[in-house]
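Of the protein chains in this complex, all but one are displayed in their positions.
Here the chain labels run A and B in written order, and each chain numbers its own residues starting at 1.
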Amino acid sequence: MAFIELRDIEKSFGKNQVVKRLSLDVGKGEFVSFLGGSGCGKTTTLRMIAGFETPSAGSVKVDGRDMSGIAPNKRNLGMVFQNYALFPNMTVRRNIGFGLRIAGAKGAEVESRVDEMLGLIHMEEFAHRYPHQLSGGQQQRVALARAIAVRPSALLLDEPLSALDAKIRVKLRDDIRAIQQRLGITTIYVTHDQEEALSISDRVAVMREGRIEQIGSPFEVYNRPATPYVASFIGTLNLLSGAVADPSKGTLLVAGRELRSSGPIEAPAGAEVKLSLRPESLSIGAGQAGHNRIEGRIESVKFLGSVVRVVVETGGQRVFMDTFNDPSAPPPPVGSSVELSFPPEALKAGAAEAASEPERAAAAEEG
Amino acid sequence: MKRKTGLSWLWLLLGIAYFFIPLAATFLFSLRGKKGVFSFVAYANVFADPLFLKTFGFSLRMAILTVAAGLALIVPTTIWLHLKVPKARPVVEIFTLLPFVIPPIILAYGLIRLYAKPPIALVQSPVLLVAGYVIISFPYIYRSVDAGLRAMDLRGLTEAAQSLGAGWLALMLRVVLPNLRTALLSATFLTLAIVIGELTLANLLAWPAFGPYMAQMGRNRAYEPAALSIISFGLTWGAIGLIQALTRSGRDKASGIGAGAH
Partner (left out) sequence: MTALAEREAAGPARESEPGPRAGHPRADVKRSLSWLGLVPFFLFAFAFMLLPASSILVGSFQDAEGAFTLANLANLFRPSILNSYIVTIKVSATTALLGGLLGFLIAYAITLGGLPKPLKSFMSTFSGVASNFAGVPLAFAFIATLGRMGVLTVFLRTAFGIELYDAGFNLYSFWGLSLTYTYFQIPLMILIIEPALEGMKREWREAAENLGATSLQYWLKVGLPVLMPAFLAAFILLFGNAFGAYATAYALTGGLINLVTILIGAQVKGNVLHDPNLGYALALGMIIIMTACILAYSWLQKLSSRWVK
């Protein structure tokens, strides 16, 4: 049985419906991320679980207990906020012990639990500092310890890393995951950063306009996006257009070449359809037998570190190709002609909806 | 949640009552000039009084001089401070806040003691009054200008303008002052509002200004003072309301906290 159960919950602010008939089961000890752009309802959903918002309809159950009508301070759910929300008038030690004291724990009991928490976040030497004397990353670690100290039945994190620097973000997200796994605590994590969601979650729920577009393991969501939106939102995606050659065989014409796609196409022959293709599925050269091949001219080469992104112009369309950096082989010169190949199953056709969101795809290209 | 909003309304209504009952009462009172009927006769009397126009005109002139002198002193100083000697900022800030520590009554007392007799006898000259007013308006003018400069990233703008070939004069006239417009207008209206009704300095330095005139009126008449009070409130409201409208459109936050004219 699911530990956290959302059943058809809805939330409207005035006329604006932010969450629409959303249902979700989160298993005990599971780490689930809500991933989506701003305004997709991810934070609102989290706040409904925490009790800061009341659902307009539907029910929230935690450990089999219906939460409707239960005040936030009676829910025993730990929450971590984007801006840390540490109490500025208290030291680290008192912040972490706050919930325990409220619950009526005795001095020695509080102290030993606080010590344990300080050890968990490796901040023993900062116990007597005030929040304003800590860096953002340290503050967020304290906030995490404060939320965990009361032994909540689940942990809710609302974009906890988005106010931090890139380096600290990566370090802290690994820490969060490690702590979560050590304690086996059920966790819901809200983020707009797909890399973050993919890297720490058991399952990722991609949200859009108040609905869950797809939920699955990071591997599933990335490699088998259920909808064009998910495909374009997660990872970098080439969006091409081509004409259907044979719908049943799934072949198309792109820049004068016949390409095979992953399967049959639901469009008549001759129709213009959108195609999607992950940059990392492309490689330079003719590739294996049966692979699709396209030819083009190298427009630019971007060195991203471990990955080199080559932008190739082919028949008026632009294709991104990602390849691992190889110190012994510098990327081909700009302006040269090149042949690219990719397996047929990497090419997905019929992304009609994604076409309506060019800016989303463009944004994803950058990321 | 409901109960909380209820309490909020209660406090708000209490505040509004405290603000508006005296205003409404004063307005009603000012209409009693003629026995038995409501009339604007008190207002007519006020406006017909040659002393009203004379003292108001005097105070307005002093206020305009104060604004001119105050801006001429503070604006270049503050710009200079931001660009050349940011280190000196705390010192200047303390100086501009001192008028809060030295109430007008003390200021007036000191000015008279110092400048009443030779070598420098200034008491007979309006210069001393205006100088005192400039001191009183230091905090208001400095805060507006400082806030205006902070809002515009003076250093960045200066460097940008210079890299585009602008000289100092062009920089001031075309970049800095236009961007300061809102702040300067706020400072101007606030200073006008404070100086026109000012009593302490004018009274102690014995000038026929609007403040002492009103106080005199309060001794001799019954309903005209109420009318004066309403007129004066209208003027303050107009000045501050204008500032608020300006600052809202101008984005920068130069609030009109006042503590000088009491």
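Heads up, the rule we're going with is that a contact is a pair of C-beta atoms (placed from the backbone, for glycine too) under 8 Å apart; a residue touches a chain by one contact, two chains touch by 3 or more.
Source: prediction; values computed, not measured.
Under the touch definition stated at the start, the shown chains contacted by the missing one in the entire complex are A, B.
Residue B:M172 is the one among B:M62, B:L154, B:M172 or B:L185 that touches the chain not shown. Across the entire complex, the residue among B:G57, B:G110, B:P178 or B:P208 in touch with the chain not shown is B:G110.
When the omitted chain is restored, the residue from A:I4, A:V19, A:A50 or A:M67 that touches it is A:A50.
Note that of B:S144, B:N179 or B:S229, the residue touching the chain absent from this view is B:S229.
Remark: the residues of chain B touching the chain excluded from display are 1, 4-5, 7-9, 11-12, 14-15, 18-19, 21-26, 28-30, 72-74, 76-77, 80-81, 84-85, 88, 92, 95, 97-115, 131-132, 134-135, 138, 168-169, 172, 190, 193-194, 197-200, 203-204, 211, 214-215, 218-219, 222, 225-226, 228-229, 232-233, 236-237, 240-241, 243-244, 248, 255-259, 261-262.
In the full complex, chain A makes contact with the omitted chain through residues 50-52, 71-79, 81-83, 85-90, 98-99, 102-103, 130, 132, 143, 146-147, 150.
Note that in this section only the chains that are shown with their structure count from here on.
Here the CA centre of chain A is 55 Å from the CA centre of chain B.
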